[in-house]
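Shown here: the complex without one of its protein chains, the others still in place.
Letters A, B and C name the chains as they come in the text, with residue numbers starting at 1 for each one.
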Amino acid sequence: MNKNTFAPRPPMGWNSYDYYDTTVNEEQVKQNADYMAAHLKSFGWEYVVVDIQWYASRPGTMRDKFQYIPFSHLEMDEYSRLLPDPERFPSSAGGRGFAPLAEYVHSLGLKFGIHIMRGIPRLAAHLHMAVQGTDAAADQIADPYSICGWNPDMYGVRNTPEGQAYYNSLLELYASWGVDFIKCDNICNTNNNMLFPSGAAPFAGKAEIEMLANAIQHCGRPMVLSLSPGPALIEQAWHYEKYANMWRVTDDFWDSWDLLKDMFRRCQIWQNHVSPGCYPDCDMLPMGRLGKGFGQERESRFTFEEQKTMMTLWCIFGSPLMLGAELTMLDEQTLSLLTNPRILSLLPFPARQLWLTENEAVWAAENPETGESYLAFFNLSDEERTLSLAWNELMDSMEKLPDQAPSSLLDLWSGQKLPLSGKKIAFRLPAHGCAAWKL
Amino acid sequence: MNKNTFAPRPPMGWNSYDYYDTTVNEEQVKQNADYMAAHLKSFGWEYVVVDIQWYASRPGTMRDKFQYIPFSHLEMDEYSRLLPDPERFPSSAGGRGFAPLAEYVHSLGLKFGIHIMRGIPRLAAHLHMAVQGTDAAADQIADPYSICGWNPDMYGVRNTPEGQAYYNSLLELYASWGVDFIKCDNICNTNNNMLFPSGAAPFAGKAEIEMLANAIQHCGRPMVLSLSPGPALIEQAWHYEKYANMWRVTDDFWDSWDLLKDMFRRCQIWQNHVSPGCYPDCDMLPMGRLGKGFGQERESRFTFEEQKTMMTLWCIFGSPLMLGAELTMLDEQTLSLLTNPRILSLLPFPARQLWLTENEAVWAAENPETGESYLAFFNLSDEERTLSLAWNELMDSMEKLPDQAPSSLLDLWSGQKLPLSGKKIAFRLPAHGCAAWKL
Amino acid sequence: MNKNTFAPRPPMGWNSYDYYDTTVNEEQVKQNADYMAAHLKSFGWEYVVVDIQWYASRPGTMRDKFQYIPFSHLEMDEYSRLLPDPERFPSSAGGRGFAPLAEYVHSLGLKFGIHIMRGIPRLAAHLHMAVQGTDAAADQIADPYSICGWNPDMYGVRNTPEGQAYYNSLLELYASWGVDFIKCDNICNTNNNMLFPSGAAPFAGKAEIEMLANAIQHCGRPMVLSLSPGPALIEQAWHYEKYANMWRVTDDFWDSWDLLKDMFRRCQIWQNHVSPGCYPDCDMLPMGRLGKGFGQERESRFTFEEQKTMMTLWCIFGSPLMLGAELTMLDEQTLSLLTNPRILSLLPFPARQLWLTENEAVWAAENPETGESYLAFFNLSDEERTLSLAWNELMDSMEKLPDQAPSSLLDLWSGQKLPLSGKKIAFRLPAHGCAAWKL
Partner (left out) sequence: MNKNTFAPRPPMGWNSYDYYDTTVNEEQVKQNADYMAAHLKSFGWEYVVVDIQWYASRPGTMRDKFQYIPFSHLEMDEYSRLLPDPERFPSSAGGRGFAPLAEYVHSLGLKFGIHIMRGIPRLAAHLHMAVQGTDAAADQIADPYSICGWNPDMYGVRNTPEGQAYYNSLLELYASWGVDFIKCDNICNTNNNMLFPSGAAPFAGKAEIEMLANAIQHCGRPMVLSLSPGPALIEQAWHYEKYANMWRVTDDFWDSWDLLKDMFRRCQIWQNHVSPGCYPDCDMLPMGRLGKGFGQERESRFTFEEQKTMMTLWCIFGSPLMLGAELTMLDEQTLSLLTNPRILSLLPFPARQLWLTENEAVWAAENPETGESYLAFFNLSDEERTLSLAWNELMDSMEKLPDQAPSSLLDLWSGQKLPLSGKKIAFRLPAHGCAAWKL
């Protein structure tokens, strides 16, 4: 299987983390899936992803002290594989795992994804539990020095045939459940998390990325492989592109303008690394209702202009789009940002940054087949600002642009024609605002 | 108790590590203690220290793959405290711990020391075992992100009253055994070993140093506190000096000239930090028979000249002296290096480096009470070399030196008078050799 | 002008540095140009590049102490621009600069290039000399804190309109001479060389790269822009690709196997960054006669196998090819490596590394127009070794490969057919050796 065929376009979907933190349950997942099927699916949204600690018992009950309760009970099978917490995911009882929930999601015409931590449960190693497909027990597969810096559940897996057997057994189980998407954490950038002689070891998960990719090939089910957390290492771009489908270019992204502004710098660096099946990932879109599991339930702190800017950047850059909101609480205005077909149409085309300064960003994209061209202006300053670009300068950067400026542009957000007079595109934008056109 | 009174002079003794690695047993400890009492005690040697993993079952049996077997069986009491492996230390059976062995050592007029790892056993945390003196169980005291980079046995202890209770319970147990000396590992420099947001965290053991010092005060028995491994952090010199008795200025030191030559650079940096009760520690003296537990049994690779150089530097600098050799196999020549009263007499006096170059080191010391002065020349080059120093230059560096050069010097190694003609001390030394005089 | 059109294929040529260091003169340049025209031009070799310090008086005369004599006399015009040393380049007398030499090179059907250092001569700043096109004098354009860490001639130029005026005046002068290729030094990676608050400042030349690119556009003559030294910064790949034609991915490369083996790691990282007009640069090919100006005149220390490996890697990766040898002394065997049309035909096609291990590297390339595919095996170990690859594995990595393995391969080095039996390509290679085939 060529892994690039698993996701020929940037994946679009929903992820439970931004609203639920570690606490999401089966009913909540189903409700969000229902909403997606009813309101978003026709625009391309399709993945429903259950994020971290679905295997943990009573997560979130010590939220003032710990996001992840140390040494708490984790549901496991006899082969050292984590299973859904039956209290929160009742359909998983009787060893059925996520199969019933996946089936439900599939029945809606959607795809089902889960989060995993790199490694094998620590307790399995201490108790010398079995591993399917090998005589080696978990203590021989686990590396006691390979831990995550922010989650206490797992030990890294040794890069040995026995370690590969563990990952094979894991992905076989997930495939049997019908999983379509794996978000693996503590693997894209493991900085500060692994114990290597050289101290910082940001790519200590390298071999486990390869073992995961091998295990997906081995199990025979196409599953999108998504790597977290970022920032991904630009010097390993070739490696992510070879083994994974998407990799986070940022640490956790939240609803703060500073983080959003900084994303332009990240997209600058990664702009040459977007291609079918290979997506630098700007992280979940923190729009709508957020933060309940974190004890900070709120509407997104982003203004409407900032949300447009975010959607426009993610789309023209070509990032996967994953919604962080509780979907059932989406208001109309937010929903309109997620269902604009003209903006979403930017997603698959190669784009380039024309410039990035303290106050401005300008991007352009081309549909290589039709030759249609697109342009986006971003006002990164805290005041109204006019951005402008001469047609001949634009021509230096685009291959298929006609020699003459057209008489109008199509505004992608509004769908209206914008008359263009002269050889210069100039536009006044509100603070943190943007505009995007088909040329 | 003023901790500086626990060790008014640099401690001198024997440590099991360099010969036995993790494998030493009770009989072997006793034999070394017997030898020390018979042959070394009268020269000031007194500590008998059992080094790492005395609590581990069958250590060393996977020596080709691991120095410390991951997830192996460790002997523990009900309060999450490690106990001697009863297979290797039969007298510890029945909950007596090291008390019988300590009593034996004391009966010889010697002192008894043990090695510990910073922290609480990992398994105790995973099994939620009890801790004496607090209702909190081990899972609440252990920090799952605080691990050692090279030993898999422990988790660091949280800096809380419950954490202090654990250390108090530990030191009370050791005090009840009659322990005189605690060598705590993974605490002096924890670089690469702890998981902090900033990556390298060389002083992640800071709070545990303070908890250990508090626990010693709390238990009421004077116990020398020795911190490993190095290199100690010079910017924390004030902290080591406030809480500990000795701290390693180097990573593990072995019988290699490169390491020995490098020690001159370390002594240069730490020379102003030696005072009663406060000793920068140059590590064990790898002389005599070494390496059996490592599968590399051998005589020390140091030449006789290098061994003299090592002894002279350790003594004039003021480092603790800990023998790494299997004492019962000491030959006469090595023994003579350990029992030269004139060289050992340098140990307690403050000293200063006069210069250090690629090829030479020169140190001087003064007995502040008698005003007697001492001088040492070291040839760090790989060829014979003459070192020289004018009397008036020496006077610039010494406070109590007479204006006139004496007519002879006392050679500390040979005990013979060396006639001095003129105003210059000049001496030809073999490669890697040294000379030391009383002026 | 679209700078990518200046060099639609990786440039091929000769550079004076590896043989002459700082000392090359006009006659020597001409002789090498003559040789190239006679023996190499028909295979695509075309650039003749005069490397560093062509403006310096009596360079190399203190070679035991300095490669670049501090504060020595540099030839300058009234506008603070360096001119060729008239003693070594007699045709430059009378203010004609390199125009006569460029004309000679052009007359042979070849192209002419020069090396420059980033910045403006230090002495011009201290003497407040004039700058063409602005009232600001050199002291206002030079940044006294922006110096090169290994060459004392220049100060960096401030990123101001006056600074741009200086670079414009410089490139206008070079264009008037007929220069086709600019190798700018101390600009691709300025690590340790610039004085920034943050210490290491590897990309302190960023603005000057942009000023150079602007100045080339301003002068109107297509000149290839080559940036040195490396290692280029992978996180700035997008910037090099936007402004320059080639950028060094390594510090100076010389005839040592360790450096050549390391180049595979560099090519791994940069493999996704080769496209028309954009070339990661593996540096000059140290084959043939080398080192005279360095006082180390010699034949290349590379074995014949290693030279084949180097040529094969440079060609399949797509690096520029610049000969370091004194061309007039090339022997037949070395010449044969430079004139193999089948190997050189790999140069323009996109390629990917299939794997890189301690002992092996395997690369594949495709001609996107014809669909022809190429494969190269490299034995990086120090012993004979068989590399092998199954046809179906190869198919996973190539897009246009037929389903069935062919019955033979074309050996690119020998031009002979190699029968292929079964579905596996397996080949035994000498230590450090390689093989390359058209599939």
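Simple rule for what comes next: a residue touches a chain if its C-beta (ideal position, glycine included) is under 8 Å from a C-beta of that chain, and two chains touch if they have at least 3 such contacts.
It should be emphasised that the depicted structure is a prediction, and the values quoted were computed from it without experimental measurement.
Partners of the chain left out, restricted to shown chains and counted across the full complex, are B, C. Considering the full assembly, B:273 is the residue among B:81, B:126, B:248 or B:273 that touches the omitted chain. Residue-wise, the contact with the chain that is not shown comes from C:191, picked out of C:159, C:191 or C:214. Touching the omitted chain from chain C are residues 70-71, 122-123, 125-126, 128, 139, 142-145, 147, 149-150, 152, 191-193, 195-200.
For chain B, the residues in touch with the chain missing from this view are 2, 234-235, 237-238, 241, 268-269, 271-273, 353, 396.
The rule we apply is simple: only the chains that are shown with their structure count from here on.
If the chains shown are joined wherever they touch, the resulting network is a simple chain of contacts running from one end to the other without closing. One finds 39 Å separating the Cα centroids of chain A and chain C.
One simple way to say how far apart two chains are is to compare their mean CA positions; for chain B and chain C this gives 55 Å. None of the residues of chain B touches two or more other chains.
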